[in-house]
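Note that one protein chain of the assembly has been removed; the remaining protein chains are unaltered in position.
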Amino acid sequence: MKDSRYIRAIGEGLAEELDRDDRVFMLGEDLVDAGPFSVTRGLAERFGTRRIRNTPISESAFLGLAVGAAIAGLRPIVEVMTMDLFTVCMDPLVNHAAKMRYMFGGQYSVPLVVLTATGAGVGAGPHHSQSLEAWFAHVPGLKVVMPSTPYDAKGLLKAAIRDDDPIIYAWHKGLLSRMGQVPEEEYTVPIGVADVKREGSDVTIVATGLMVHQALSAADGMEEAGISAEVVDPRTISPLDTATIVASVKKTGRLVVVHEAVKDFGIGAEVAAVVAEEAFDYLDAPIKRIGLPFTPIPFSRNLENALLPTADHIARAAREACGVPVEQ
Amino acid sequence: MKDSRYIRAIGEGLAEELDRDDRVFMLGEDLVDAGPFSVTRGLAERFGTRRIRNTPISESAFLGLAVGAAIAGLRPIVEVMTMDLFTVCMDPLVNHAAKMRYMFGGQYSVPLVVLTATGAGVGAGPHHSQSLEAWFAHVPGLKVVMPSTPYDAKGLLKAAIRDDDPIIYAWHKGLLSRMGQVPEEEYTVPIGVADVKREGSDVTIVATGLMVHQALSAADGMEEAGISAEVVDPRTISPLDTATIVASVKKTGRLVVVHEAVKDFGIGAEVAAVVAEEAFDYLDAPIKRIGLPFTPIPFSRNLENALLPTADHIARAAREACGVPVEQ
Amino acid sequence: MGFSNERFVGMYRSLLLLRKLEEKAVEMTMTGQLWGWLHSYLGQEAVAVGVCAHLRNDDFVASTHRGRGHFLAKGLDPKRMLAEVLSRQDGVCGGKGGEIHIADWERGIIGSTGIVGGILSTATGVAFACQYQGTDQVVTCFFGDGASNQGSFHESLNLASVWQLPVLFVCENNGYGEFTRQQDSMRVTDIAIRAQAYDIPGVVVDGDNVLTVSAATEEAVARARSGAGPTLLECKTHRWLGHYTGDPQGYRSKEEMEECRRTDPIPRFQNHLMEKGLLTEEAAQQIEEDVDREVAAAVEFALDSPMPLPETALTDVYSKAP
Partner (left out) sequence: MGFSNERFVGMYRSLLLLRKLEEKAVEMTMTGQLWGWLHSYLGQEAVAVGVCAHLRNDDFVASTHRGRGHFLAKGLDPKRMLAEVLSRQDGVCGGKGGEIHIADWERGIIGSTGIVGGILSTATGVAFACQYQGTDQVVTCFFGDGASNQGSFHESLNLASVWQLPVLFVCENNGYGEFTRQQDSMRVTDIAIRAQAYDIPGVVVDGDNVLTVSAATEEAVARARSGAGPTLLECKTHRWLGHYTGDPQGYRSKEEMEECRRTDPIPRFQNHLMEKGLLTEEAAQQIEEDVDREVAAAVEFALDSPMPLPETALTDVYSKAP
């Protein structure tokens, strides 16, 4: 094991897979000069511009091109700079990548990874801060992963690149410089398997992306109040590992779901619905959901901060679920 | 009251509002010749091609154009032929129509109605059958309505045209020729208000679009088994009338949610989550959700039929919730 | 063109097969044997045949909702194609795709999709893979005049130009997008002029003449194969029927509907072959009978094929079943 930053772990995952398999290549805006987030730093020098390509500002065409390349046997990794920008390229993803295998009767697969930055909190404003994973999770044929640690970031990325189906890999801008342990040796993290990031017995907190860390700090803070919180990180949003979530709730009897996307019609609703269906008899309290209020994300720092879910919100909800509310 | 077809009710709603207000106009492909679904039949003859316009096959630009026209004081109605085609025009809707009022500090509104056909069951295949309302319901700034009867179709349409914010109006292809009572006199159906389509005391069935009718027939069928089902049609998906739904579940103690969209991460999850949060103590059974299995929609009639939710599915779920399962 | 006589006669046969199979499909739609809508290719056959005459087996095509001509010309078995149009189990996509969504990867048919313009970038991507892997295969992407107003047209042609990809963009200009005339959706007469926006060749040909289509294609394919990049080829042609079978065509005059059949590519090519002495009356007769037999066999095969098993509705969503 070694200590590594999240961004470094992503870079390593990319480099290792590019090294392993010539069919792997990358497309996106400004990748050669490492893009605004520097995720691809050093890759063009090492692998050349045949494999690390700058594109015109034509997301729809270059994502569609990647779909074609994937069908023809390559394994493209495409960067769509931020998740907000999928609005200009939903079609190659949703109507083509996701459905071509099915509608043509399984004649071919579309092994494609779409790398994208999600998340708010960095002053990027209404058009560069959205979390839209719920859209993609609702599309059969796609998979969606959201790593919260350097370990998961590298392991899920490598697994995604080796997977035969189209995958959205949404990393969080607020995690870029977060440190964590990463194995020295080769490993992958399986797609579709949740991770219990902290064990506990009183309440289950299901959290994704940056919110995993808010949930962990809320859980730490609740210890002194005598509440033992379990934090489950689905890691893969679709297919969702409902077994792990349901098992946790059966153990704790209480559920808080938290994500950074707007609460309404977000992935937290699916988690809550699954539990209300499959662990109903084990629930001791109403399910709580936490997410962004139903508004776009404003630019101003203090407005943004007024909206984003925090450890404090999570702790309050968890304590309320446990019948130990904080006095106001 | 008079008997009217769903399609006729939509056409009347359009004509009345075009007649009432010169700022109202329509854009879309082949509207002048009434489009493949004939929703706009007769309108070009009556209102001329200044107000009923054919567009090039450029959904992104003509929807964006409508956003600009709305900002500048007009009240556009845009047709995006089927809901599947939003994949090529999410940006003007999600990043522009939905957010411009907010991000510019409320300087203007974007009064825009986007008419679109949703739904499967007519052999339209994987690219013309999807129900994607969950995407739009997850976007702050947008509203979403889904009328299930001629009455609601006309009333919601007129209300939507008069509303100052962008609204997706998703009508169902399978309802086009459905008959129903429509008032002779002027009326609107308020946005954001659910309708209890059938009263009952044992189980609440929340259903949208075409599924309202499947739910009603399931409810009728359950009567002989002594189960009294209440059918709630939200009519507006966003903002969702959670008060009506929660009140119904508080009365019945049981909930089945059904929609035609794929079940996973669909709007049924939100309904279930809201109830699991707000009516938890009133629930006597696990919440059941019914929707399309997690697959694209195939072309073949018998494959399509194998996937679509039916009255039978609904009845089984409702009976199970009530503890009166059908023997297999 | 350095084609052998047999090759020319083969093209004639191909035109006839496209025509006759399509007439049959239209008839089956009108008589309710076909579920869904049919977007007839009648009248446009010279484009598919003229273009595909220059493609190798290992080259690729991408197609549209009006794609049966392209599929047949690229070698898709008429039986399995018709079975798919009838959404049967033995259809080339097992009944999941139907009329509009057809692929046959083994024959280099990438696919056709229901999103106008949607396949252009996919096709460009297959061309990218050819270049990336250093093969000399080329990709042909068919699309309509209406599709050239989609953003994907612009972005895909630009991308193909920037990377000089081996792709031939064939715009079948039949003058209509659904019920709307070309002149109501753009002010240019020749869509080929749009090639200038990407600094690639833009060529206009009579799309109802299989020889002019073929000659222009020969050049464009050679160009693509040699690494010199994409071409935009506009073929002016005619859609004999409505947008789909059953379209009442209130937007089109009777005269126009008759007029547009005047340039029928089949008698034109037949006359040419006969004048050149490449085809005799007897040979033509023989070919026609042969094609009739093939069409009849396809119809029989398709109608005999069962509907797909309901449980197959759940397969093929992912590469590995969960």
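Residue numbering begins at 1 within each chain, and the chains themselves are lettered A, B and C in the order written.
Rule of thumb we're sticking to: contacts are C-beta pairs under 8 Å (C-beta built on N, C-alpha and C of every residue); 3 or more make two chains touch, one makes a residue touch a chain.
This one's a predicted model, so the numbers in the text were calculated from it and none came from an experiment.
Here the missing chain is touched by one residue of B:11, B:35, B:56 or B:174, and it is B:56. Only one of C:149, C:173 or C:231 touches the chain withheld from this view, namely C:149.
Per the touch definition above, the residue from A:105, A:268, A:296 or A:309 contacting the chain not shown is A:296. Among the residues B:140, B:200, B:253 or B:268, only B:140 touches the chain that is left out of the figure.
Counting the whole complex, the residues of subunit A in touch with the unshown chain are 29-30, 32-33, 36, 54-58, 60-61, 84-85, 87-88, 123-128, 293-296, 298-307.
With the whole complex as reference, residues 149-155, 158, 161-162, 184-188, 193-194, 196-200 of subunit C touch the missing chain. On the side of subunit B, the interface with the absent chain consists of residues 25, 50, 55-56, 58, 60-74, 91-92, 95-96, 100-109, 111, 140-141, 143, 163-165, 192, 239, using the contact rule stated above.
As a convention for this text, only the chains that are shown with their structure count from here on.
Note: centroid distance subunit A to subunit C, computed from Cα atoms, is 41 Å.
Centre-to-centre separation between subunit B and subunit C, using Cα means, comes to 37 Å. With touch defined as above, residues shared between interfaces to two or more other chains in subunit A number as follows: 60, 91, 95, 102-103, 140-141.
Chain contacts: subunit C has residues 95-97, 101, 113-115, 118, 151-152, 317 touching two or more partner chains.
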